[in-house]
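Every protein chain but one is kept in place in this view of the complex.
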Amino acid sequence: MSEVILKGLKKVYDNKVTAVHDVNLEIKDKEFIVLVGPSGCGKSTTLRMVAGLEEISDGELYIDGRLVNDVAPKDRDIAMVFQNYALYPHMTVYDNLAFALKLRKTPKADIKKKVLEVAEILDITQYLERKPKALSGGQRQRVAIGRAMVRDPKVFLMDEPLSNLDAKLRNQMRAEIIKLRSRIDTTFMYVTHDQTEAMTLGDRIVIMKDGYVNQIGTPQEVFNRPVNLFVAGFIGMPVMNFFDNCKLLEEGGVFYAEIRGVRFKLSEFQQKALRKNGVKPCDIIAGIRPQHVTVGEGELKATIEVSEMMGSEYNIHARCEGDEVVMLIPTVDLTTDVSMGKTVNFTTRPDLIQLFDKETSNNLIWYDEESAKKDAPVCKSYDF
Amino acid sequence: MTTKPLKRKNALRDTVGDKVFYAINGFFLALVALIILYPLYFIIIAAISDPDAVLAGEVVLAPVRITFDGFAKIMQRSDVWRGYLNTIIYTALTVVLSLIVTIPAGWALSRKTLPGKKLFMIYFIIPMFFGGGLIPFYNVMSSLGLINTMWAVILPSILSVWNLFMTKTFFESSIPNGLIEAAKIDGAGQFRIFASVVIPLSKAVIAVMALYYAVGQWNSYFNAMIFLQDERMYPLQLVLKEILIASESTVGGSGETILQQYRLANQLKYVSVIVSSLPVLCLYPFVQKYFAQGVMIGSLKE
Partner (left out) sequence: MEAKAKPLLTPGKMTKGQRRMRSLKDNAPFLLMIFPAVLVVFLFNYLPIYGVLIAFQDFMPGDKILSDTTIWVGFENFTRFFSDPQFWPLMKNTFLICIYGFIIGFPLPIIISLMLNSLKTRKTAKWLQTIFTAPHFISLVVLVGMLTLFFGRYGLVNNIVAHMGGERYSYFLESSAFRPMYILSSNWQDFGWSAVIYIAALSNVDPQQHEAAILDGATRFQRVIHVDLPAIMPMISVMLIMSIGGLMGVGYEKALLMQTDGNLAVSELISTYVYKRGLTGVPDQAYATAIGLFNSVINVVLLIIANTTSKRFSENSLW
């Protein structure tokens, strides 16, 4: 058992800048949790607090039921993979892997056994006598992971481990991490700024901004039910289309979303949720994912500016009354002409429309009052 | 977009103006090189020429009547060789002690978590700009009981604050923080980090410092002159001073005797310049990249 519990974790620097506000997070045993957010959002700081590299200003940190706020990093039973690997350049790969064990006075034979075992798993056995300089980026990455593995840590911390690799290698290593995870079977805490990595790797994703946690949830949850404008815009590729200055209307007890003069009658579920949340008609920002747009029907109109044929789908940039609309249209069954310059009708399924309060930028349907931070700044722009 | 330097041959044809510029530039640099090299060259040819020819002004471009008498003579000068030995001892001790003092202190100063870091910085900066001067320094050495011991020559030279700051800057810019954090997570304490991670990665700065301190000690004469009374402890430079700079005086007779004296003295001078500078100048081309590295370390802003 090795769960990690962050209770009101806070980081205030000496210059009174608060990098992390009150992070609450319960990481279950063997869970793969990903902290994601734009740079400066506090995700790395949070990880470094768990590692013990950063002093905890306030709150409590439990690893495996033990309060470890002020326990030295080496006594926390954690291991960490650094962004630029941090391999010891003067040591061979073998010595890099063995260093931590040597420091613990592990018997030599045991060290050897463990190092060879890990090297086998990571497929770096043939490089054990080399220095890190003689390795490729991907190989260095494996060594860095191996160095963490030899110690059988309770918690495996990874700080943007793939960001120094080129795109192709990154995809490959991502797949390897998924494989690796099934083999080493421990708790992972993984920091990245890349939402694709977060979505593909995480059991749960923690989305942070400006030192606040915005949402914690499974990839499906954060994709389908973003709690606010920021999460909606951050998760998902291409970025969700936002329509500012829309209205939420109520007529005869029924809610409609009005986008550019076109009314959408909201689904039963949305009606119920809005009533439950006590929402009154108001100005909203409506969000529609590019994947959820259908062309050739409906009353919304857009002029196509760029149309990219991607094989199985068209990636279309269009303009709808000043708003840029990105559409991802499957080529199968496409009968509408989507060449550049054409004006097309488009629509979406009402139940897939995300409704954000223009005042607070919170999702009117999925917003969870409980977990919301009262003092968190409102994110009004979705331009990031 | 290419980031390659514009070295591609004939990538651009030089204009006439540029050709003139390159010609003038090359000419002047060659001239400067000549000004540097000729004195060194002359010393060598004068040392192996017949002293009479040198004195007669015949030796200008090439040695005349080659002789190695001067070298034979200097071999017999026991004071030169004793000075040589003393200098080697002083230099070796200075280098060892200076590294022990400078490198760990530079590392400690480069750490943000050094308790009282600001105070230490001020403590080391003040002596860079203000000192007590010669006489108080002499009195301190005297009251420490160092006069007429070799430690008077060695100890004051084992720390240069400039070098300390250079080392600090090196550590700040060249040892990645992640490495230290990785070592911490691996379970290494501060001493272990220093010994197993920092030192092996600092060969460049250690080499530079060793060379700086070594050359400094090898070439210095003043402390030895004021602190050492016993001639048997004189370092090479002090012995050389007596050979090379036997002061010219306005008085003294003219004619053959004086000329005869100078004839022999000068030969010894040429030879001793060569013999004493040889180790440093021979070593120099090999280590010059380290020296230059040192300057570059120092040029980084804190």
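Think of it as A and B in the order they're written, each chain with its own count starting at 1.
Throughout what follows, contacts are C-beta pairs under 8 Å (C-beta built on N, C-alpha and C of every residue); 3 or more make two chains touch, one makes a residue touch a chain.
Worth saying up front: this structure is predicted, and the values here are computed from it rather than measured.
Of A:R66, A:K113, A:R275 or A:R349, it is A:R66 that touches the chain left out of the display.
Mapped onto chain B, contacts with the missing chain fall at residues 3-7, 12, 14-15, 17-18, 21-22, 25-26, 28-29, 32-33, 35-37, 39-40, 42-43, 46, 54-58, 60, 100-102, 104-105, 107-109, 111, 113-115, 120, 123-124, 126-127, 129-140, 144, 155-156, 158-159, 161, 164, 189-191, 194, 215, 218-222, 226, 237-238, 240-241, 243-245, 247-250, 259, 262-263, 266, 269-270, 272-273, 276-277, 280-281, 284-285, 288, 291-292, 295-296, 298-299. Although one chain is not displayed, its contacts with chain A can still be listed: residues 1, 55, 60, 64-72, 75, 152.
The working rule: only the chains that are shown with their structure count from here on.
Taking each chain's centre as the mean of its C-alpha atoms, chain A lies 57 Å from chain B. Of all residues in chain B, those touching chain A in their complex are 176, 178-179, 181-188, 192, 196-197, 200-201.
By the touch rule above, chain A contacts chain B in their complex via residues 51-53, 73-74, 78-80, 82-91, 99-100, 103-104, 147.
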